[in-house]
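Of the protein chains in this complex, one is absent; all others appear in place.
What follows is subunit A.
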Amino acid sequence: MNAFIAFFKKEMMESIRTYKFYILAVVFVLFGFMNPIIAKVMPDLLGSLLPDGMTITLSEPTALDAWGQFYKNGSQMGIVILVVMFSGIMANEFAKGTLVNILTKGMARPTVIFSKLAAASIQWTISYLLCIVITYGYTAYFWTMAGVENLFISLLGLWIFGELMISFVILGGILFRSLYGSLLFTGGLVVAMTILSIFPQTSSFNPVTLSTMNLALLTSGYEVSKFLSASLVTIVGMIISIFASVVVFNKKQI
């Protein structure tokens, strides 16, 4: 446990001193502000761009538009930045050989993985929460939350998806020992899941549902039970990924 805490602190220090955590948090805070504000000003913005004498009628923006922005930004740029920020979490240790000193101190290999997972998860959770709180605050201020259903489950879904990405990045780093390997591994799996999602019948067990069906869930355009089963599959996938990381890492020659 001491080793876990010590290495967890080291991971947090690394993220702070190499600005990774700041970048992640700042991006998500910016998203937090942008989501409701863009939804609010979008009709005026479009209107001002139209030539004189031309009018289009846009419906008044609602809270759903703000959450629409939230999921668009969060599931695309947000996840990409999350993956890029943590792509080196294992790969850099291999590439630089920094683990040699640590492991020869008698640190158990699985502890390395668990403490890295914990540190990355905490940073993801804090950034994501900041984004939610800010978006929620402004959205509630501009509009009402009436008509927004299943918000908690929908938000939780994207968070779980982020956690899955972190576990993929760690496994990819262990398998390929390089930044590119880690990125391509994670990217490849996401592409595979996205291709799978072309077939609607797969959506109830496809993790990618957690990052694409969020808005539909808010208007009850997607069934909660399907979303929950996809969540369950994602959690199982994450556990498998972590287990594989531990097994492969134990066998890795350093």
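Observations
In the analysis below, contacts are C-beta pairs under 8 Å (C-beta built on N, C-alpha and C of every residue); 3 or more make two chains touch, one makes a residue touch a chain; residues count from 1.
Following the convention adopted for this analysis, contacts and distances are computed from a predicted model.
Its UniProt record calls the unshown chain "ABC transporter ATP-binding protein", which is the correct pick from "Cytochrome aa3 subunit 3", "RNA polymerase sigma factor", "ABC transporter ATP-binding protein" or "M16 family peptidase". From the options A:T55, A:N101, A:Q201 or A:S225, the residue with contact to the chain not on display is A:N101. Subunit A meets the missing chain through residues 2-3, 5-7, 9-10, 13-14, 17-18, 96-98, 100-109, 250-251, 253-254.
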